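Here the complex is missing a single protein chain, while all its other protein chains stay put.
Labels run A and B following the written order; every chain starts at residue 1.
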Amino acid sequence: MEVFVAIMVGALVTASVYLMLARNVLRFLFGLVLLSNAANLLIFSAGGLTPEAPPLIAPGADLPPAGVANALPQALVLTAIVIGFGLFAFALVLIYRGYQNLGTLDSDEMRLAEPREGEAADPLRSAEAR
Amino acid sequence: MSATWLLPLPIVLPFATAVLAFLFRRGPEGRWISVFGSAVTLFLGVLLLIEVLSYGPQAAQMGEWPAPFGITLVADTLSAVMVVITGITGLAVAVYAVAEIDGDMEELGYHALFQVLIAGVSGAFLTGDLFNLYVWFEVMLISSFGLLVLGGKRVQLDAGIKYVTLNLVSTILFLSGIGLLYGTTGTLNLADLSRIAPTVDPGLMTVIAMMFMVGFGVKAAVFPLFFWLPASYHTPSFAVSAVFAGLLTKVGVYAMMRMFTLVFTQDIAFTHTILLWVACLTMVTGVLGAAAQTDFRRILSFHIISQIGYMVLGLALMTPLALMGGVFYLVHHIIVKANLFLVSGVANRIAGATELGHIGGLYKGAPLLAFLFLIPAFSLAGFPPLSGFWAKYVLVKASMDLQLWVVAFTALAVGLMTIYSMTKIWGQAFWKPHPGGTVPSLSTLRPGERMALLTPIGALALMTVLIGLFPEPFVLVAERAAGELLDPSAYIAAVLGEEEILQ
Partner (left out) sequence: MKSSLIVRAATRLLVGLLLMFSIWMLLRGHNEPGGGFIGGLIAATGFILYAIAHGCRAAREALRLEPQTIAMVGLGVALAAGAFAAIPGDALFTGQWLFLWPGPDTKGIPISNILVFDIGVYLVVMGSVLTLVLALEEEV
């Protein structure tokens, strides 16, 4: 079971690196989503995959029976998913705004903050950027 | 007050301030709530430092779940010092923001975001749990995203996209590292990890250590992972870039110092050699990048990178003296760097730009500002008797003790190059006459504004001078912090209790 999950993590990372190498920022963002899913899956499998029993303690007992699933990685993954969801929603809004204002999704053409040599000396341009 | 409450309060209080400041964001009350909250946070930080200095490392278990099962907050000397410095920077910037941040930005929730950022930074310094550290990183990150694009100028959106995407990659790497570490050791409590780490296969630990090094390296902006920093730090409002420059990258450095002294100590010869090279290359590339820039804030941004190199150097050498130098550098740098960004904000306000070609005459029109610029600028370059001199001196001495002549030479040469950049700013912005023919003057500011802008700059400059003239108490505290980093038994005992150690 762990082997399959490990291969899946590998496949997700491969796909995400491919996407992140693109100049298009939207593709980059999709790559990030895949990468974060790969990380979540990694945590999930790192805690050990035990299909036997849910981590529930019977009434009156102090300890769960042996062989129960590890609850901590699930809690961690849940937290990570929630945080990731918020960050990606923000990034998506930001990229959309960026597209509206800058007129491009190509990261090579986003040169306002880092103008090419000589462009910064043009006061009109930098005034407009400000 | 007992440690159970003294530890969480520097985190809880900024959150509470954020809530209040947000509810009152439409009036002038919001900004004063922010200033007052920052002052109380600083006061609590000082109380915490006194407690730690008198009784050693302190720990508190949240919700009374015992370590290593619950979330633990720990303060050793380094954490407590960092919380105090966060408080100082927070207060200075909150006062500065009173004059700089306009009503539109306040209505969008500037003060709330700022306080959440401070809470995230304090949380990252105080937590004793790795996953909790991740959560604080995210708190910090999401508020910094908001602050960076607040105002919505086109250049900010451009910078924001680069900052956001590259920082997200780093947090995901950090998260994967956490997953792997949990898989191999079965715990995420830092003190517990430090106990278990030596029993794990060292090869595996080194691989995980590398993931953390890259993840924190992006945060700390070390070579070759720094590209997001000079692309973004010069675009937001000056108060925001001052607090970013002072605190954010330093959280990355802190996290590195913590992990690579407490947990990843199995293969120092390998990991810390990489850190040593990284440190030298960071110093050199940062200072060379600065030499090529012509914008006040972009020069300063590149200097952050080069100075990060010195701090990482302290960690990489891993001797008591070097670590002490690293901690001292951390403290000195936060004060000086935040101050320089604040100065650039005033320069922009009265001279009309930050592009060095478009401004000038500040020495003639505003000699007070020129004086206040010279103190942090000389300190950054390492002139005696200012704080930067002692910081650099200790690090160079530490590398010479280990007979790393190349490293010592690099550190000295980078110091010289720093002077070059600072004189460039001085010559262009202060000495050269203003190209528009006007003489910029502080009297164009309203009296209240002038107070709010110059008081924090003056106070931070005074601290730089004081650290420089009376370095002894600061060195003693830094020495203690370094001692605790090298021998974490007191830290572990504070978290897990004495009897756990004996088992």
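Going forward, contacts are C-beta pairs under 8 Å (C-beta built on N, C-alpha and C of every residue); 3 or more make two chains touch, one makes a residue touch a chain.
This structure is a prediction, so every number in the text was calculated from the model and none was measured.
Here one chain is not drawn; of A:28, A:44 or A:90, the residue touching it is A:90. Residue B:19 is the one among B:19, B:214, B:419 or B:451 that touches the chain not shown. Listed here are the subunit B residues that touch the chain not shown: 4-5, 8, 12, 15-16, 18-20, 22-23, 60-64, 109, 112.
Looking at subunit A, the residues touching the absent chain are 82, 86, 89-90, 92-93, 96-97, 100.
Simple rule for what comes next: only the chains that are shown with their structure count from here on.
For this pair, subunit A with subunit B, the centres built from the Cα atoms lie 25 Å apart.
Contact residues of subunit B toward subunit A in the complex are 131, 134-135, 138, 141-142, 145, 149, 152-155, 157-162, 164-165, 168-169, 171-172, 175-176, 178-180, 182-184, 230-232, 234-235, 294-295, 353, 355, 357-358.
Subunit A contributes residues 20, 25, 28-29, 32, 35-36, 38-40, 42-48, 72-73, 76, 79-80, 83, 86-87, 90-91, 94-95, 97-98, 101-102, 107, 110-114, 120-121, 123, 126, 129-130 to its touches with subunit B in the complex.
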